[in-house]
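A single protein chain has been omitted; all remaining protein chains appear in their positions.
What follows is chain A.
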């Protein structure tokens, strides 16, 4: 399969603070990558770096983002504009905030079509209507004339997904798109997106802190901690035989039916603030396996080419994830 996106040693800084530190991953066509990690681990910043929509003073301070072999880190702003929404699309976390409250849905969709395609308003509107239909919005023709506040949260997220799919992009970056929705809607949107990207062979980066979502959706998983990818590999090995103690802890903290009644395991301590990262392994303050070397030396990459972890003492025993069905 063809590699669409190849991120190599990406560093993103806010002033002196490195929010994303030497992150590397690649994405093949049609592949789904799950990017997991706790709040503040740098998942969103990674996503926004790829589409180059970082808030000030954030900037890419190192590495390459090769998209079809072209380095986005050094692309011009106009070059990026032509890619955004067209070849690389993004879906945000809070559907209540992503649509402009004072513009009709059709205005916001027609402009998105016409940003990348020289077509008339009528043709753009037709494409917008079809896109709404494709994401399961009933009577799309009438809904086009509505305002965002006339939609529910789930419906608004469908509109955002429809907008992201308008130009059949190569990559969609979805930044926790279901977190703000209630559980039944979450499941609907999840299976809808899964169907759509499979049909169109779109690559997907799905950012989440919910491992059970990743288990059912992703081909590969990257686990982030304190701005770094600490474990990376195909979904099943990573979830069944986690190498990194942090991943292991994450898996242990997912509630499951078989362990009902038992106390949920918790990772002790809280995330290290990225601007006060300790020397050595960033996880050593919370790691039960930490030795002296972890506190002073940066951990090496361990295990095979496909499944890797940044750790001196990777886990031996398997940590099992039982997904709540």
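Basically, contacts are C-beta pairs under 8 Å (C-beta built on N, C-alpha and C of every residue); 3 or more make two chains touch, one makes a residue touch a chain; residues count from 1.
FYI, contacts and distances are computed from a predicted model.
Looking at what's absent rather than what's present, what does UniProt name the missing chain, "Carbon-monoxide dehydrogenase small subunit", "(2Fe-2S) ferredoxin domain-containing protein", "Cysteine desulfurase" or "ABC transporter permease"?
For the chain not displayed, UniProt's protein name is "ABC transporter permease".
Quick one: which of A:67, A:92, A:225 or A:312 touches the chain that's been left out?
From the options A:67, A:92, A:225 or A:312, the contact with the absent chain belongs to A:92.
Please identify which residue in A:163, A:250, A:267 or A:309 touches the non-displayed chain.
A:163
Among A:68, A:149, A:198 or A:295, single out the residue that touches the unshown chain.
Counting the whole complex, the residue in contact with the absent chain is A:149.
Write down which of A:59, A:116 or A:200 is the residue touching the left-out chain.
A:116
Just the residue numbers, please: which parts of chain A touch the chain that's not shown?
So the residues of chain A touching the unseen chain are 51, 53, 55, 81-86, 89-90, 92, 94, 97-103, 108, 111-112, 115-116, 147, 149, 160, 163.
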